[in-house]
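The complex appears here minus one protein chain, its other protein chains still in place.
By letter and in written order, the chains are A and B; residue numbering begins at 1 in each of them.
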Amino acid sequence: MEGLNIPLNHILLIASLLFVIGMLGLMIRRNIIFILMSLEVMLNSAALAFVAAGAHWGQPDGQIVFMLILSIAAAEVAVGLSLVLQVQRRFRSLDMDSLDWMRG
Amino acid sequence: MENQYANEIWPLAIYFGMVIMLVVTMLALSWVLGQKRREAATNDPFESGVVSVGGSQIRISVEFYLVAIFFVIFDLETLFIFAWAVAFFELGWAGYLSITVFIGVLVLALVYQCRSGALEWGNKTRTGLREDQLTTGEST
Partner (left out) sequence: MNGSQMQALMPILMLSLTAIVLMIQASIKRDEKATWIITVVGILLALWGAGYARDFSQPVTILLQVDNWGLFFTALVLLASLVTVVLSQDSFSSEGGSKEEYYLLLVLSALGAVILIQSSHMASLLLGMELMGVALYAMIAFPKKGLLPLEAAVKYLVLSGCASAILLFGFALLYAATGELSYKGIGEKAALAYISNPLLVMAGTAMVTAGIAFKLSLVPFHMWTPDVYQGAPTPVTGFLATVSKGAVFVALARIYMDAELHQYESLILALSVLAAFSMLIGNLLALLQEDIKRLLAYSSIAHFGYLLIVLIALTGSEMASEAVTFYLAAYILTTLGAFTVIARVSREDQQKSQISEFEGLFWRNKIQATALTIAMLSFAGIPLTAGFMAKFFVINVAIQGSHWFLLSALVIGSAIGIYYYLRIIFSMSKTSGNDIGFRDRSGDITALLLTVLILMLGSWPQPFIAFAGGL
């Protein structure tokens, strides 16, 4: 193969790092918009791993799954952002901690 | 293995060091040689432009937000059309039929959007209420 040949493991490592960053962001951040962004990072890290694995096996499947993940992430974010709008309107705050009306 | 990596990496390390040196030198030289001046308008963002008014955190109408969301979604749908276009000859009529159905559903979604007033500014026809009327009923 010509061009830049990066070993699969390196990309998987990067993807795992991204995934962990996203996960940490999801757990630490309290602002809903940042939580959605972290979610996006997690999904995209999985997408990156798929593309890398697809390239490794020489199959187009990885890239197709990447497309599917992209569109799913978009749908999720669209619904998520509309929920954010509603939260801002009703709770007057985007802090995840203000959403704790239910306990038990 | 380790040695090989080290061999590959040392030009990179030298390059990195040189870049840092260059930047530090430039900044230091301009600080030493340059003239220093402190006047009223020096630190304004646009020294020679219009003075900015108001805060940066203004309220933006929700319609912008909606349009952005729709853009993201419809933008992604082109991805699938593009994938079909790349393999146009291989897919043949079956692919053509599939993409027709796909685009048909997209068009329907667009019609639905227009009809439910998602693309209108101000008045929302979905409920027949204006925006100010919408917000009064739900201060629960």
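The rule we apply is simple: a contact is a pair of C-beta atoms (placed from the backbone, for glycine too) under 8 Å apart; a residue touches a chain by one contact, two chains touch by 3 or more.
Just so it is clear, the model here is predicted, and its values are computed rather than measured.
The chain not shown here is touched by just one of A:I6, A:I28 or A:V79, and that residue is A:V79. Panel shows chain A; residues 8, 12, 15, 19, 22-23, 26, 32, 35-36, 39, 42-43, 45-47, 49-50, 52-54, 56-57, 59, 61-62, 64-65, 68-69, 72, 75-76, 79-80, 82-83, 86-87, 90-91, 96, 99-102, 104 of it touch the chain omitted from the view. Although one chain is hidden here, its contacts on chain B can still be listed: residues 94, 105, 108-109, 111-112, 114-116, 126-129, 134, 137-138, 140.
As a working rule, only the chains that are shown with their structure count from here on.
Residues 62, 65, 69, 72-73, 76-77, 79-80, 83, 135, 138, 140 of chain B are the ones that touch chain A when the two sit in their complex.
Residues 64, 67, 70-71, 74-75, 77-78, 81-82, 85, 89-90 of chain A are the ones touching chain B in the complex.
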